[in-house]
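Let me begin by presenting the structure, written as structure tokens, before commenting on it.
Note that one protein chain of the assembly has been removed; the remaining protein chains are unaltered in position.
And then chain A:
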């Protein structure tokens, strides 16, 4: 008995086609996540794929029939696509948001569809992930913003996010989208080097930051203690203004009221020997950091110690991300390959997979929020690549940026669809959202 399946072609990439099996029959249903199959497969090949997906038991294998857009697949997929004139161009809706300067980082929220971005123009923006419109722009930092992270993005009137900047501070922002107001709720100032990365715990109570002074600091977000002593540099500056002629004014942030300057972190984790470029807080008690000393470190929050160090073979690590579903770590490094690591491997050979497709340094990498096999990476060569770790070739490449892509993330596609959209920002000052 042959069954029918529906296929959806999305994009051709390197002799592979991304397909998705959809069927109405429950008995033969297989996973609906898209993956790549070679174009030379025909009906038999696709049958085999489906059979394998269903079960590995050879006795249960049955031949299948396939429909693509209502037409039976009778030849190889390649020929079918050609004959049917199916578009091989990505059926991707792209939204763009123009910033003023390079976008250094972004964080998307799946539930609310809001994206917060940090930029070299010293400010942060909140962007609507659905249509790409800028909702809010904040200023406050005195140096380029390197990292942003959502704290609370559910309540439109009380959005909270943190931003880390070159001025060695992290700011906690609180915005009201309806009123289009924002303010800095707190400034976390303890780092002695530029803060490169910040990440918020899943419950939103704490955050961790990593800086070029090779320290990782934990901060409490809920109970913000302010220090009574004002900024020592601030006071010095006041003295200076009397002595020498200076055109420098007092920064704006000092003039604002009820800003709390936090000078104490919960703790400082030391272990990296060079600057920490990336921090990630996947589960409640685990922190993942990557630094320029070529090491990935796993920290346990309860004990505040480093549980594991993975030496990544001599290359500085730009970004780390963790998949809670597959417990795999993916790193973006100062090289062209994307590497997958398994921290649970006991024999020391952590590197599960390395995927080479980018032509320049990989700047940022993010796991798919729901799938355990998919991730998206961005690189200095201007491309964003979508990978499935089961294959070494990216499923597709988004080549829409004209300059280096510095950050990438996920956002929700629409309120109904479960497929998240990819967001990327780069040196061309554009924020692009792909559906």
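Just so it is clear, a residue touches a chain if its C-beta (ideal position, glycine included) is under 8 Å from a C-beta of that chain, and two chains touch if they have at least 3 such contacts; residues count from 1.
As a convention for this text, contacts and distances are computed from a predicted model.
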Undepicted complex member, UniProt protein name, chosen from "Ribosomal RNA-processing protein 42", "Ribosome biogenesis protein BOP1 homolog", "SKP1-like protein" or "Exoribonuclease phosphorolytic domain-containing protein": "Ribosome biogenesis protein BOP1 homolog"
Sole contact to the chain not displayed, among A:142, A:174 or A:309: A:142
Touching residue (missing chain; options A:36, A:132, A:275 or A:394): A:275
Among A:102, A:188 or A:410, residue touching the chain not depicted: A:102
Of A:193, A:271 or A:369, the residue in touch with the unshown chain: A:193
Residue, one of A:334, A:384 or A:431, that touches the chain absent here: A:334
Where the missing chain touches chain A, by residue: 102, 104, 120, 142-144, 166-169, 192-194, 212, 232-234, 236-237, 243-248, 251, 274-275, 277, 292-293, 314, 316, 318, 334-335, 360-361, 363, 380, 404, 406, 427
